[in-house]
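Encoded as structure tokens, the structure appears first; notes follow it.
Every protein chain of the complex appears in place save one, which is left out.
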Amino acid sequence: MAHVTAADLEDLTARPRLFGRRRAGTTGSRPPRERGDRTRSFVLTLLAVVGLALFLSPMLRSVVYAVKSTDQITQAGTPLWPADPVTFAYQGKELPLLVVPLPDGTIRQLALFEPGRKSSMFVDPAAPDAAPIAWQGSWRTLDQIWQFAPHWENFAKVWDLIDYPRLLFNTLAIAVISTIGTLLSCTLVAYGFARFKFPGRNLLFTLLIATIFLPTAVTIIPTYTIFQKLGWVGTWLPLLIPTFFANAYDVFLMRQYFMTIPTEMDEAAAIDGAGPFRTLISVILPQAWPVVIAVAIFHLVYAWNDFFGPLIYLSSDPDIQTIALGLQRFNGVHYRDPGLIQAGTLMTLIIPVIAFLFTQRFFTRGIVITGVEK
Amino acid sequence: MERTIGRLGVLIAAAGLIFAACGSSTGSPAASAEPSAAASSEASAAASGEASAAPSAITAGSTGQPGDVNIVWFCCLGTGDAPEQVTVEEQVAEAFNQANPGIHLSFQAYPYTGARDALSVQIGSGNGPDIVGPIGIGGANAFHGQWLDLQPLIDKNSFDMSQFPTSTVSLYNVGGEGQVGIPYAVYPSVLFYKASLFKEAGLAEPPHQWNSTYTMPDGTKVPWDYDTVRKIALLLTVDKNGKDATEAGFDPENIVQWGFEPQRDDLRQTGAYWKAGSFVASDGKTVQMPDAWVAAWHYFYDGIWKDRIMVTGPQFLNTDFNPNGYPFFTGKVAMSENYLWSLYGISDAGDDWNMAATPSYQGQTTAAFNADTFRILKGSKHPDEAFKVLTYLLANQDLLKLYGGMPAVESKQDAFLQGLQADYTQTIDWNVAKQGIQFADVPNFESYTPAYNQTLNLINTFGTKWQATPGLDLDKEIADMKTQMQAIWDQGGN
Partner (left out) sequence: MIAPGAARPRSRPRFSGLAWRRARWGYVFIAPWVIGFLAFTAFPMIATLAFTFSNINLNQAEPLQFVGLRNYQTLASDQRTWDSLAVTLKFAVLALPVGVCLPFVVALLLHSRHLRGSGAFRVLFFLPYVVPFVAGVFVWQGMLSADTGWVNGLLKFLGISHPPDWLQDPTWIYPGLVIMGLWGIGGGMIIYLAGLKGIPSDLYEAAKIDGAGAFATLRHITIPMMSPVIFFTIVLGVVDVLQYFLVPLVLKNGTGEPGGSTNFFNLYLYQNFFTFQNMSYGATLAWLLFAISLVLTLLLFRSARHWVYYAGEAR
């Protein structure tokens, strides 16, 4: 692979002007789409759709299951779509309706009254008072009749059983605060590592990365002890305070990103008398918008789904718990109802998805620093 | 652009601060919240059982007055973590606090899946709870050596141990550790069966009398043992075309009804339903494979892969087919050996199930036994107060009903069983369960072995493998398991 040197890039990019003048030719309309472009679009989009369909198909299964009844899910040979068996009430019982071919050649829908291995008794819903009809053969080979029946009430049940509003509020609060803490601290630390030379920089950066080499399982006991001595167990603090002191993953990512931003603008700002903070806010951050968004999204999702942290620190008080904990407990109790489990899982997805929908718009925006459009 | 960032940032920060303020305030209720907590707990006790009302009404903790002895009750290494149960448990704790100023009992409910890790972390950091429960024998073995010997406290408080049968008391007097538990809830085993499936197949129902006989379709009377069970299970295993497992053309890939389900949660239990036994030989450190257990495992393995009367491992684990943990609840299994606590999901099996005696082996019947209780950790800083809480919890009838356990106290058992009948439309023969206690496996299969946790891990590995892999040489597998177990024991550790 050929190396792209700084010199090459300097040739390719015109030196950016500061504060005011746009470069000619970079804005403006796209060239008109050519024929080749259209086919390319079509093929690419098709590929994307197929890939997406395969990728998301298990979700479809989840969605469908969320509105099925438990009986349907546990029984083999039922329709793919949410359905309930059509039944007929007879002598206080609900009898399933089957499609029965009778000896006289007709095919009738009859209710199974007394199943037997070699012969069974049926009742005709159209004539319930008549004597039950005996039928020779194995009833298991007959088709059952179903009706479309999505069980929307699964969602309502989950809402009640899981104390959704409180858990939602708790999780939202924790996720938002810790994301803010992460963004604030990681930006500062990454900026320090990316833009400043100081003795011991490489050693400290290696140490930073080394902090993720030890699995949490091992460090949890001493960490828990620290928080316990501080009296923070049973509050949100162990989950929130450390985020204001940066974490290795996000610092590493942001540092990498910051280092892709050329230093010319920094120098120009310095010449104009801007201090390091000003440079960070006016020069670096506007160009680093995508990575800031990325870190925000990651941390939001991570905090949303974090189970182990809340388990260890929040379990003593149900009022401060998060959705992950609530859902786990719910699953442990209600695993008899796979439909409810799926509904519960879907309901916990909603907020992060909305958050993503909201923030991903920023990915469509170009990065505009005064002067150069990327 | 920068201005907007600035404003947005300030807005977010402000919102964050507000959230933080709200968040921390819910975490530290003031002492003045106590009276209102008591009032609300009564109110929700009246609104019985609606989980939606309860959680926000009950604040988990009035923190108690300074100077109070703090006792922590850690749940749930067994049952007890369902929201409906948590509500009642908190009420029970509150009631204790009202009646006992000077002691503050706080209840902590951890979901079952994380409870063990959480307890390890707490103990490891020196911040362990005082009371743990409800917990079974096996669950407690995971923390072997950390339970307080209660005998001194029993003597000091003149606690009446004679109300329990001596066999259940000795369950908790494991070699060398003293009396680490007081009997509380017992779960004998029975054979659950679905009457309608027997009727459909034209078979007589299993006997309700223990150690008795069974009438085959042709009229002959045979002993009710595992051979008989196998024979009728074959007739009760049906494919989608209605053929049973004895018929030509039976399609094992499309079975829709199974004849028999053993207790397969771990290999020791499966064996214990044949005969009581232990991996530990009399010298305390050599591994033995009890003959009856080996027979049970062969029956189990052949039952899955040869006779096809039992569901396979993957089917058992398939949460779509078997969401409730036990295939009997799907209504597609004719007979299933299980403990009384499986009543939690039994209604899913339909309204035609009943209890029968478990089969005998070589003329003798054994019905494996589970028992739950509350225990005190050795590291408890206030054992006297903890014992007071313990006796209170043991005597609380609401809790017992909540956990579905039969009282260990013999005189209370009939009333308990009558109480259960109210939940079911068909008349269950509860006497089967009561009689089942006599057939408990002694020594209990959950008794301690060296390197308990590692041993359990090992047998689970083998058990999972056997349930998922046909065509194994089972005797060789058992020999392998024995060798590996001995190696683990020799190495020492937990």
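Which chain is which? They are A and B, in the order written, and residues in each are numbered from 1.
Keep this in mind: a residue touches a chain if its C-beta (ideal position, glycine included) is under 8 Å from a C-beta of that chain, and two chains touch if they have at least 3 such contacts.
Just so you know, these numbers come straight off a predicted model, no measurement behind them.
Given that one chain is not shown, which residue among A:239, A:324 or A:340 touches it?
Touches the omitted chain: A:324.
Of the residues listed, B:215, B:362, B:397 or B:461, which one is in contact with the missing chain?
B:461
Of the listed residues A:79, A:165 or A:290, which contacts the missing chain in the full complex?
A:290
Which listed residue, A:99, A:126, A:156 or A:212, touches the chain dropped from view?
A:212
By the contact criterion defined above, which parts of chain A meet the unshown chain? Give residue numbers in ascending order.
Those residues of chain A that touch the unshown chain are 1-4, 6, 9, 12-14, 26, 30, 37, 40-41, 44-45, 47-48, 51-52, 55-59, 61-62, 185, 188-189, 191-199, 201, 204, 206-215, 217-219, 221-223, 226, 242, 244-246, 249, 251-253, 256-263, 266, 276, 287-288, 290-291, 293-294, 297-298, 301, 304-305, 307, 324, 327-328, 331, 341, 345, 348-349, 352-353, 356-357, 360-361, 363-364, 366-367, 372-374.
Can you list where chain B touches the absent chain?
Counting over the whole complex, chain B touches the hidden chain at residues 116-117, 120, 123-124, 143-146, 253, 314, 318-320, 451, 453-454, 457, 460-461, 464-465, 468-469, 493-494.
The rule is simple: only the chains that are shown with their structure count from here on.
Taking each chain's centre as the mean of its CA atoms, how far is chain A from chain B in angstrom?
A distance of 34 Å separates the two centres.
For a test of understanding, state which residues of chain A touch chain B in their complex under the given definition.
Of all residues in chain A, those touching chain B are 70, 73-74, 76-77, 115-117, 137-141, 160-163, 166, 170, 172-174, 176-177, 180, 220-222, 224-225, 228, 233-237, 240, 281-282, 285-286, 307-308, 311-312, 315-320, 325, 328-330, 332-333, 335-338, 341, 368.
Within the complex, which stretch of chain B touches chain A?
Interface residues on the chain B side: 1-2, 5, 12-13, 15-16, 19-20, 22-24, 26-28, 51-52, 55-56, 59-61, 81-83, 86, 106, 108-114, 117-118, 120-122, 124-127, 196, 200-202, 238-244, 256, 319-325, 329-330, 345, 348.
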